[in-house]
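As you look at this complex, bear in mind that one protein chain is not there, while each of the others sits in place.
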Amino acid sequence: MLNKSFFNFLTLNLISSKQKHIAIFLLSIIIIFILSSVLFISKSLQYTMMQTLDQQADFTIQKLRAGKVVDTPQDWADEFITIDGVTASNARVYGQYWYEPDEKYFTIVGIDMFEPNIVKNLNNLIKDIDIKEFLSKPYMIVGSGVKEFLANYHYFKEYNFRTPSRSIQKVYIYDVLPKDINIVSNDTILMPIDLAKKILGIDEDKSTDITLSVPNKLERENIKIKLILKHFDSRIILKEDIQKAYENMFNYKGGLFLILYIVVLVTFILILYQRYNTISSSDKKHIGILRFLGWSIKDVLYLKVLENLIIAISAFVVGIILAYIYVFIFNAPFLSNIFFGFNNISNDVQYVPYIPFGLFFTLFFFFVVPFISAVLIPVWRVAIIDPLEAMR
Amino acid sequence: MIKIQNLNKIYNENKQNQFHALKDINLKVKKGELLILKGVSGSGKSTLLSIIAVLSKPTNGKLLVNDEQVSRLPDFHTSLFRTNHIGFIPQAFNLFESLDVQNNVQIPLIPLNLTQEQINKKVNIAMNLANIQHKHNQTVNLLSGGEKQRCAIARALVNNPELILCDEPTANLDKQNSVKFLEIIKQLNKLGKTIVIATHDSIFDNLDIAHTLVHMDDGMIIA
Partner (left out) sequence: MHNILFSNNVIVFLFIETLILILQIIAFVLSLNIVKLWDFKSNTSTQYKLEKRAYLIILIIFFSIVVKIFMLPYFAFSLDKLSTIVPGAMCAAGVITANDYGQYLLVLKIMILFFMGIWLILNALDIKAKDYPYFKIKTWLFILIFLFILFEYALDILYYTNISTDSLVTCCSTIYGVVQGTGLPFNLDIMKLLILFYLLYILIIVVNIQKLAFLSAVTNSFYMYIAYYCVVYFFGTYIYELPTHKCPFCMLQSDYYYIGYFIWASLFLGVFFGISSFVLELILKQNQNKLYIYSNIFISLFVFICSFYVLRYYFINGVFL
């Protein structure tokens, strides 16, 4: 049955009855477009985040007092490196600087110019710096969002930080971070550790936390126990836990969206059902003609189901292509704000085109199955039309 | 070839608007015969025709075609039967107005698992027989009444059926085209096809070829 003439007939039929289908077609494209765009953005962000996280240290240790995180003693780093399996340890300094007038945060990250950092991409950033010049006076390297932001307030070459000890610390801008690691570094300021400690109000012998490198996966549980035994008042965070937490968060947000989208889909199903259930008299006539010419109910069902499948699948393809262009070429204006919130410094985001294999199937099933389910009963009602009725 | 025994058709049975369309019909049609069903509108001839075409099912009684009881077959089989054995030309032609002649003619062949070549061959033969080949690319809504008629005939002939049924074929034609239609019928009859025509047109009254005339009135066969 599925020969060239059949598809020929099917296509001609579709084209000649396009008014009936065009509204559903456009509506389908919109539904798929929104859904795919959101999922593309989400997956792309997740991918970038995971890539970045992968660069993080295997262990992060913080000191707790009364359940709250406090500055961690720097010498813990030297203590931990003696544990078997720990190949490197860093004492990190970082924090947030609150810019009152605009109610925005900068993230200040202290970097040790002489010791290699466990966090690999930081190393990449600072390897090109002329250390002598960088340390000659208070210099900082800022993210592009910070640069723009400061420029708005006419701070072009330097900025006066207010320290917790009520003094003013002037810091000069040395360089701007490259744009392509934007999501993480957009509102970041890098500066030498001692300078950072001053601005963030951290004592000289303290740091924000300690990071450890433990390459052997199987050792990690053991080492976690050893760390706790050394200092009961510490909180140990494994990279895997962070990854899982982020994955859960993405899952959660993505999942929440999908669940809400089910409401949209159910409405769509009802619209589809309603629309195709009203059988126009010309439709009746056409089906009647087919039936008296010898088409069985099965053949008419084939025709109608395929007709709807073609509409669903072509809307799907168009919707996905549009979403791809919107997200990965135009970087999703408007929709991005929903993901990043409006409070952080506005991102000039570039989404990495990462689409996991299963996502296509998920999108496909999520749309096409409800579509066809909705039209099954209307299609049947059309197919069983009595040919004589139609011919009157 | 066709045997109808004690056939009754009642619409809306057991309801208030019950209508007894066909009453105890008995009819025999031989192979190659030309049968004219004459009667005024409402006499039941269209209903009888639709029963022979297996388009509607009788309330009781039997319809046997080639000794097979087709009236009680499931839909899959009646459709197959219709495709292979019956060519139906309805009163209003019932063509797909937005498609061209060729596409209209090949519609009955689509559900059969034929190759494209086989389909094209059959379509061409049918269009030639009905003398509409020259218009095969023309959209149907631009054809004249007579041409539409011939398109419907080609469609009815495309699968080489043994039985051809026509419901008021000349009702929408002028005198000239009616005569042309008659010619085609005579030709088909010569080819050995069994033809049943339901009509009240007087052009069929004095035919010069062998035929059977059956009068119907009020759902019954009178003569």
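Letters A and B mark the chains in the order given here, with residues in each chain numbered from 1 onward.
Quick note on the criterion: contacts are C-beta pairs under 8 Å (C-beta built on N, C-alpha and C of every residue); 3 or more make two chains touch, one makes a residue touch a chain.
Here the structure is a predicted model, which is why all the values come from computation and not from measurement.
J.: Determine which of the presented chains are touched by the chain that is not presented, and list them.
T.: Across the whole assembly, the hidden chain touches A, B.
J.: Which residue from A:Asn248, A:Thr267 or A:Asn337 sits in contact with the chain not drawn here?
T.: Going through A:Asn248, A:Thr267 or A:Asn337 one by one, A:Asn248 is the residue touching the chain not shown.
J.: With the full complex in mind, choose from A:Ile24, A:Leu39 or A:Val142 the residue touching the hidden chain.
T.: A:Leu39
J.: If I consider the whole complex, including the chain that's not displayed, which of B:Lys57, B:His136 or B:His200 touches that chain?
T.: Candidates B:Lys57, B:His136 or B:His200; residue touching the omitted chain: B:Lys57.
J.: Quick one: which of A:Leu14, A:Leu27, A:Val176 or A:Leu301 touches the chain that's been left out?
T.: Within the whole complex, the residue contacting the unshown chain is A:Leu301.
J.: Even though one chain is hidden, which residues of chain A still touch it in the full complex?
T.: Counting over the whole complex, chain A touches the hidden chain at residues 39, 244, 247-248, 251-252, 254-256, 258-259, 262, 265, 297-298, 301, 305, 357-359, 361-362, 365-366, 369-370, 372-373, 376-377, 379-380, 383-384.
J.: Touching the missing chain, which residues of chain B?
T.: These residues touch the chain not displayed: 13, 57-60, 72-77.
The criterion applied here is as follows: only the chains that are shown with their structure count from here on.
J.: Indicate the whole-number Å distance between the mean C-alpha point of chain A and the mean C-alpha point of chain B.
T.: The mean C-alpha positions of chain A and chain B differ by 65 Å.
J.: Per the contact definition, I'd like the list of chain B residues that touch chain A in the complex.
T.: Within the complex, chain B contacts chain A at residues 50, 53, 55-56, 75-76, 78-80, 82-84, 86, 88, 90, 92, 94-96, 98-99, 103, 106-116, 119, 155, 159.
J.: Using the touch definition from the top, list the residues of chain A that touch chain B in their complex.
T.: Contact set of chain A toward chain B: 1, 3-6, 8-9, 12, 16, 285-286, 288-299, 386-388, 391.
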